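Here the complex is missing one protein chain, while the rest keep their positions.
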């Protein structure tokens, strides 16, 4: 980044070095900028008013550093509707046209990066995958429950990442083929079995929806258990590894904490049958232990 | 200040592979990324990874397809490296547990893809990129490689010798998104840029919001040239409101394109009398846009892709995910209504100039992935050739940066080999606005003291410069906001530098960009918070968008021919006598300098003779 | 990087027993309700009637088993609920001890009562 930003007019007239020509140009630039800005605001307002269809959003606001926002509040935004508009589109529109300090994570806009899980009208959803037209107004948009809010709709994800990484979330096997071009074969059935579990995009919606995870910080949570499922059920890892995987899952704050509330399964934007996976692991763990009894 | 041997900027497929490779070589490596690794846009790739794995296929065939697909603008050493290394690297992913689709015999599945002479696209359902990204992140966790996530890299700390070829990169400067801190990262051995695509230059793209071409712009301003920037791939069927990709499979199964009057325009207006909807990507994209431009588009924006006649059963059987995509992102159920589609920016063939080892002309600075241009894709990328690029060149850059002995590169970087200077007739002044007045000759360059400054000091100085820049931006209370400038640039680029390119429109774009650059001089950040200030970050990104948009337009204006994805109204054929050369742009004290370097068509065993690109 | 949890205190056994006792309780509880509320009406309960039933070994042992399983199921359920709410450390140990003690008392008291009815183990 360069630093060629013009100083404010007052300072410039104070500094003798600034040439008259430059001042004039600057003034012109500023004028144009103002004009553009005004025009833009007028357009935005006009659009919002004239559109027969606007959506009313109530958005959670909080910023520890800005005095007016230190006390959490809800802001209202009226956003003109376009066919196909999602909650994320509406938030972006509000940010770009009303308040550029409106803060939320987002990137892919296609339900694959997992950064915009939000609490919309009382349930955890991806902003980019939720059509405005499917919601009743006013649309309440809040940060994910059971997570610390960093600012506006942004929550601290550290705990979620810690849980995900605590289950040894990587492939481990003792039976790799020798050649670097030889594949380690896997049956189609087995790949089908783990397929759904590999779809997780780490959005944390499930974790946020689970009451147990809310009360018990050590609980691995549905996403991490599902991650472990992905490996435990992969035949390529072999029996020894499966044993180890089950040990991780069997810990006190592992699968047993799940009370089959199903809310994780209901909110998962990738339709992963989380409860089913957790239950299957419980049974696997029991079966595994019965051998020693 | 943080210090590591190798610093990788970006955590998509290319960044992750580079970090793992550097770690394999024993380097102390860290990743600095503005997004958490699993949020990277590599996750969006659907189709697959090209690799010659099977009997009957060979890397030579793959290289041939790649060269032909590139319209003979790819450098053979790079394309051959890609095709030779891809099988090994793809199987490596498999050994890391990646959940590829499987054949009955338990081997990984492959499928045919456009422009390939053999079905060699290795895939994992319609989510190959997602599986690849997550598998590699898992390996990162396994190795305990340090990731500074949500750190936005803003500039490179490069020494400022006169010629870029003499410069050295010592590290980077990054902004901690959560706390608003600006910190230096010293890299003892090297910095690898893997910042991905630049789709945000356009208002309609399949790329993520984070794909603002930061790495390309940073490297450019530090002295590394940009190569072949005019080559942008557009995909003909993307959903209008989000840019979500609707696979070619819909047309393959028999989907039909209609204009506002319900005419099957591919035939009725003679765009492709034989193939119709199945004509190649660029032909269909141009046909759609012509319809819209001539007033036959729906809502003056898009056309309809109808597959209802295929019948629910067949649709659900073969194209189920398309039904979901259309419903979720466009609110249209394609079983009841035709889907709106329009062309969208998809991929940038050009980028930071590198050799086969990922190294740029600045020593210690590497690039890999979509932000780099080795050049593998030349004028047009084949589907399924980007993911192998990530793993092949990511790995090579990682190894090289970590000090592994590598074969010498055949591709030269910077003005080291043969080159010629170019000229372009621009209606406006190019480059940084305000130059010659109070502008700072900038770039990544940090110091004016030359080579005698130690690397650490250099990084420190760059940090101080960056802090000042950010302070200045935050202090200003009025002016214009980045969203406004961004919208103008994106609109202008989409109108003028899209699939259709003609001289007058390109010049209009340059005028618009000039105006945008001047407006940017007065940009201000309304949000003064230090915590998660996305307003500030977008303002910083905006600067990169400007430089890149200008480069794309300049290249497009200079290149008087039709090659690959680059179509020019005035010159509707490929002109090999004159244009078998790469468009290069260097940042010279705030102004772009245009030059060319020849394409290398001599491969290891043979020379790729330009042929007519027809399938 | 996250630490890995190492406290491998498998909660699996208790989980399984909770299900097994539940399955058992379904049957016995239904029987219990039926017998004491539908076959014999509540206002007709007397010591003598209970005594008559308790003197049969099958009924006696069934009731003892009923008591033990119900206690385990109930107390373990309470304990689980508390762990679910993040109970840990010394408080957890204390709760465990108290619940254990309470169950023992309950079972002892229940068995004493049953013996009082049956007038000793009915063999």
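A, B and C label the chains in the order they appear, each numbered from 1.
To be clear about the criterion, contacts are C-beta pairs under 8 Å (C-beta built on N, C-alpha and C of every residue); 3 or more make two chains touch, one makes a residue touch a chain.
Going forward, contacts and distances are computed from a predicted model.
S.K.: Under which of the names "Peptide ABC transporter ATPase", "Nickel import system ATP-binding protein NikD", "pyruvate synthase" or "Succinate dehydrogenase, cytochrome b556 subunit" is the non-displayed chain listed in UniProt?
M.R.: "Succinate dehydrogenase, cytochrome b556 subunit"
S.K.: Which candidate, A:97, A:253 or A:282, sits in contact with the chain we can't see?
M.R.: A:282
S.K.: Please pick, from C:22, C:57, C:98 or C:121, the residue that touches the omitted chain in the full complex.
M.R.: Only one listed residue reaches the unshown chain, and that is C:22.
S.K.: Can you list, in ascending order, the subunit C residues touching the missing chain?
M.R.: Residues in contact with the chain left out: 19, 22-23, 25-26, 29-30, 33, 37-38, 41-48, 50-51, 67, 70-71, 74-75, 77-78, 81, 102, 106, 109-110, 112-113, 116-117.
S.K.: By the contact criterion defined above, which parts of subunit A meet the unshown chain? Give residue numbers in ascending order.
M.R.: 62, 64-65, 72, 122-123, 145, 148-151, 156, 211, 214-215, 259-263, 266, 273, 275-276, 279-280, 282-283
Operating definition for what follows: only the chains that are shown with their structure count from here on.
S.K.: Round to the nearest whole Å and give the separation of the Cα centres of subunit B and subunit C.
M.R.: 66
S.K.: Give, as an integer number of Å, the spacing between the C-alpha centres of subunit B and subunit A.
M.R.: 24
S.K.: Based only on mean CA positions, could you tell me how far subunit A sits from subunit C in angstrom?
M.R.: A distance of 45 Å separates the two centres.
S.K.: Can you pull out the residues of subunit A that are in contact with at least two other chains?
M.R.: 161, 165, 168
S.K.: Of all residues in subunit B, which are in touch with two or more distinct other chains?
M.R.: In subunit B, 141 touch at least two other chains.
S.K.: In the complex, go through subunit A and note every residue touching subunit B.
M.R.: 1-6, 8, 22, 29-30, 32-33, 36-37, 40, 63-66, 82-86, 89, 95-97, 99-101, 103-104, 106-115, 128-129, 131, 133, 150-152, 154, 157, 161, 165, 168-171, 173, 176, 180-188, 191, 194-195, 198-202, 231, 234, 236-237
S.K.: Which residues of subunit B touch subunit A once you look at their complex with the stated criterion?
M.R.: On the subunit B side, the touching residues are 35-36, 38-41, 43-44, 53, 87-88, 91-92, 94-97, 99-108, 125, 127, 130-131, 134-135, 138-139, 141-142, 154-155, 178, 208-210, 239-244, 325, 328-332, 340, 432-435, 437-440, 442, 465-466, 468-470, 472-473, 476, 479-484, 487, 518-519, 521-523, 525-535, 540, 543, 590.
S.K.: In the complex, go through subunit A and note every residue touching subunit C.
M.R.: For subunit A paired with subunit C, touching residues are 161-163, 165-166, 168, 212, 215-219, 247-248, 250-254, 256-257, 259, 282, 285-286, 289.
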